[in-house]
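A single protein chain has been omitted from the complex, and every remaining protein chain is retained in its original position.
When the chains are written out, they are named A, B and C in that same order, and each has its own residue count from 1.
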Amino acid sequence: MAFRSGQHFVQIPGPTNIPERVLRAMDRQIVDHRGPDFARLTLEVLPAMRELVRTERSHVVIYPSSGTGAWEAAMVNLFSPGDAVLLAETGWFSTLWGELAGKLGIAVELARGDWRTGADPDAIGERLAADRAHRIKAVMVVHNETSTGVASRIADVRKAIERANHPALLLVDTVSSLASMDYRHDEWGVDVMVTGSQKGLMLPPGIGFNVVSPKALEASKNAKLPRAYFDWAPIVAANAAGFFPYTPPTNLMFGLREALQMLLREEGLDAVFARHARHGEATRAAVRGWGLEILARDAREYSNTLTAIIVPEGVDSDKVRATILERFDMSLGVGLGKLKGRVFRIGHLGSFNDLMLAGTLCGVQMGLRLSGVDIGDGVGAALDFLCAPAERSQLTPAFA
Amino acid sequence: MAFRSGQHFVQIPGPTNIPERVLRAMDRQIVDHRGPDFARLTLEVLPAMRELVRTERSHVVIYPSSGTGAWEAAMVNLFSPGDAVLLAETGWFSTLWGELAGKLGIAVELARGDWRTGADPDAIGERLAADRAHRIKAVMVVHNETSTGVASRIADVRKAIERANHPALLLVDTVSSLASMDYRHDEWGVDVMVTGSQKGLMLPPGIGFNVVSPKALEASKNAKLPRAYFDWAPIVAANAAGFFPYTPPTNLMFGLREALQMLLREEGLDAVFARHARHGEATRAAVRGWGLEILARDAREYSNTLTAIIVPEGVDSDKVRATILERFDMSLGVGLGKLKGRVFRIGHLGSFNDLMLAGTLCGVQMGLRLSGVDIGDGVGAALDFLCAPAERSQLTPAFA
Amino acid sequence: MAFRSGQHFVQIPGPTNIPERVLRAMDRQIVDHRGPDFARLTLEVLPAMRELVRTERSHVVIYPSSGTGAWEAAMVNLFSPGDAVLLAETGWFSTLWGELAGKLGIAVELARGDWRTGADPDAIGERLAADRAHRIKAVMVVHNETSTGVASRIADVRKAIERANHPALLLVDTVSSLASMDYRHDEWGVDVMVTGSQKGLMLPPGIGFNVVSPKALEASKNAKLPRAYFDWAPIVAANAAGFFPYTPPTNLMFGLREALQMLLREEGLDAVFARHARHGEATRAAVRGWGLEILARDAREYSNTLTAIIVPEGVDSDKVRATILERFDMSLGVGLGKLKGRVFRIGHLGSFNDLMLAGTLCGVQMGLRLSGVDIGDGVGAALDFLCAPAERSQLTPAFA
Partner (left out) sequence: MAFRSGQHFVQIPGPTNIPERVLRAMDRQIVDHRGPDFARLTLEVLPAMRELVRTERSHVVIYPSSGTGAWEAAMVNLFSPGDAVLLAETGWFSTLWGELAGKLGIAVELARGDWRTGADPDAIGERLAADRAHRIKAVMVVHNETSTGVASRIADVRKAIERANHPALLLVDTVSSLASMDYRHDEWGVDVMVTGSQKGLMLPPGIGFNVVSPKALEASKNAKLPRAYFDWAPIVAANAAGFFPYTPPTNLMFGLREALQMLLREEGLDAVFARHARHGEATRAAVRGWGLEILARDAREYSNTLTAIIVPEGVDSDKVRATILERFDMSLGVGLGKLKGRVFRIGHLGSFNDLMLAGTLCGVQMGLRLSGVDIGDGVGAALDFLCAPAERSQLTPAFA
């Protein structure tokens, strides 16, 4: 590749920019993962993760895996062959999760969606109400659909389950929302949450997480899908003393400790969420300034971690992305599945700030113009928002 | 913990010391794992891995997982519920692999062993010859049993299978031998090899590997165990263009490239194996000098990556280890399973040299004396070996 | 300090952003600076430095020092107490250099300037022509005055000296131009060039350089100022074998090797200069867009590494800078000396690219607005320039 001066802009919606401090925390000699020092690290990290997801009674399971592995973990621990689940179709990643479940022998029923709106709590409630036999074992929702930039209202989904008086478990994927947008494991009644290390947690990929409620742990005792590597029970048992039944991703865990220190103790979760809301709003201001369309239809469902933007008819979003990569050394998110060529996605999450966002938006604006798209001055609109008085610029959508 | 000056000695049999260069190669900003630069990295690393394992026709599969995950991957891709396998019982890790297979619904038959010798090719051959119905789908062997320091003769196992004229697949775990002791995937007729990143490859834990022969890939098409995350087929397909169906462990892969550069292009595999043989022999010289017993009974089966040492009756090897950790800041391997308290293990693999070994052996000698064990001068014996003329000190056991 | 998310923007005119690769090259264990490996490093770095400064016959001297130390080195090696020099007054740093010379006992005569234009070759030529007795031993010029963003025409100064038929040595400071703007040591007839590691060379501060022509080396033999640490002769002698008469800055030298590899072998000097010219021009387009005044008066003397911008009457540039640091986490250069409060300086040199510049200019634009300065859309003007067709955007000022 041709030499590139300066910092590459990685503005895909994850993996995200890794803070220097987190990189340095991982850049260290190996430790004995069966020794006392490492046990102390585990016993420091697990409670901090619980604090991050706002649970008091659930267990945080750390897998050496990608997020996909953590998806599978939730499945094999909870279900038996042929079990039915109701999956909210919100976009590409919800679809992939469903396909994975299907490959494992689970009967996946889709609550259909248009990929521009989030999970519909009412539709889910109705379907559950109709399921008198309680054949549906779980409702599966992606909190923040990374392929569309649409967030789903998890608390409302739980309420719909309750109104239907249905015993279904609630499974939530927060891969691209955790540590960036508010997530309340206990309050929202989530049974299993699935996430990964490489987005809001500002780490490289390599850790998959399950956050497992007591109810889910109980349910797993009767699940019949074969499982071994991902089996919660031996992990929960070994974790009590700070150990793992497999070789844990030791260096990543040092990074995780540092990231949690930054999120929980230094910036503080409320400030983290406000920052993401602010950058989400600034990005949307830019899109409006360009005169383009945000893929998400409902302002209440805007993602604060990424924005998917529809390119005008006749424009190929992949060509725009290629131009931006070639001319400005910035990576943007591709349109996935049926959105291929129709949208591109800007990630604005993780270790990020106003000027990184400004540089990002400038790159998009120039790239669109170089691609012959007739647009307005989105950068100007974003800058207006970013230098508005604090009260306004801190505005957060109704939920986030 | 109390402050510790200087370098901690991690002389467990893996994870191993990570070279500075490999740490630095991983200490870098994130990249877009769907972009062209990362694809190039993948297409550089996979052939180098093939070269390392000496295969021309097998596929190397990279999982974000521990070695345990890679064990599971081999199982779910190859077998159907109730399939029988023959597992050579060589120690703790072979036992764990068998338990994992059992949890997944596979019928595991043990070729019993005493944990002091390697897999017995003759016994395996006899068992297969008796299996006229070809119920046994695979033979599973741990190349280098990390719990005992005993290496098994894989080539001889393959010959025994052939002599029995049995179609069983051959599955081999090289977690603690790969890139340290000779391994010949094609020549030895291995169908699936399982390994991890954290030992001879000198990386942190976080990558599990499968090396899959065409025959194994073919067999996987009829395997009925549910699989998704670990499914070879979509990975092999995506790898063709340099991509993965999950988020790959990007930073580890930069480290892997650097480690392969060192192993294949700079030190050279033959020199790597000779170095490990030399350090194995020096360690055994020390054990003899101490007047202690090496767990491995048969000199042809000595591991060159670790040595398990039996402590005298009345001595608790865990206390010796604790003393050494406390007084000399060195971690040694614990006695696992039925060996608990009876042995300790010295790792002498990975990024290692004569003086690191000398320091290690001095720490063991002092720790044994501080523990009241009456021993001779093992260090002196090892130093005599290490400064002997080159021809002698390069002596390698009959196989390795 | 309050927690700051994301990357701090260091847009002072040096020290500059350090590329990851350069940081990693320095992040390594110590070496024996009297051993053969380090000697090889020295013998690799010195010729590459000569190539960078375009000299074939001069010696590059590496000091563990700041640029100030390298200024002093040039003085004590060349002069005797009471020697006269002619210094072009171009701004704060030229003044400091003169003060340093004065403290060492040298008689410094100023070729007066207004801090908005470069050294005046004609005035220098006239003064030298008037110096019939050849009392003036040297002409001292700062190539790129970091306090003003004005570049001086060194080749023209040399021609003026020649026209005056005067034997004065030519001493040039390239602290903020080297490896960013064209510099030709031999062709321009420079006798001693003084620079540092922390700007175009993309390293942390810690190395001061002298590039010493044979004529200067000869002149140093008769110089009577006391000197020891900075004495060229023993350094030149020791360098022949790759060593130093003092403990060299070993880790910085590994970084220097990497930086030279990037500049000379990967990006290429012409591309480096064109990139800086492009970013200089884009920045000036922004200033014009804002309706503000560039401190440099003469377009032929625009610096391509930094731009000093005059704030309107009634505005305190330090308050603007403080607002930008507080709100947008970006450091800009202060107005120095008589420019305090009147200008701020944007550094656009070193490891840098279009989007880093765009983010920088957005931060300045927002900061100016938040400070109540009534400005136009400089960002828009810069983006127009940056996405113009390649021929136009590569335009370089008449000299650079």
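What to note about this one:
As a convention for this text, contacts are C-beta pairs under 8 Å (C-beta built on N, C-alpha and C of every residue); 3 or more make two chains touch, one makes a residue touch a chain.
Since the model is a prediction, treat every value here as computed from it, not as a measurement.
The chain omitted from view is touched by exactly one of B:Glu109, B:Asp131 or B:Asp329, namely B:Asp329. Only one of the listed residues, A:Gln29, A:Thr117 or A:Gln261, touches the absent chain: A:Gln29. Touching residues on chain C toward the chain that is not drawn are 1, 7-8, 10, 12, 15-18, 23-24, 26-37, 40, 63-69, 71-72, 76, 81, 99-100, 103-105, 196, 198, 204-206, 208, 225-229, 231, 245-252, 325, 331, 334. In the full complex, chain A touches the omitted chain through residues 20, 24, 27-29.
Residue-level contact of chain B with the missing chain is found at 3-7, 9, 17, 19, 27, 262, 266-268, 271-272, 275, 327-330, 351-356, 358-360, 362-363, 365-366, 369-370, 377, 379-380, 383, 386-387.
Operating definition for what follows: only the chains that are shown with their structure count from here on.
When you average the Cα atoms of each chain and compare centres, the chain farthest from chain C turns out to be B. Centroids built from CA atoms put chain C at 54 Å from chain B. Computed from the mean C-alpha positions, the centre of chain A lies at a distance of 35 Å from the centre of chain B.
Among the residues of chain B, those touching two or more other chains are numbered 24, 27-29.
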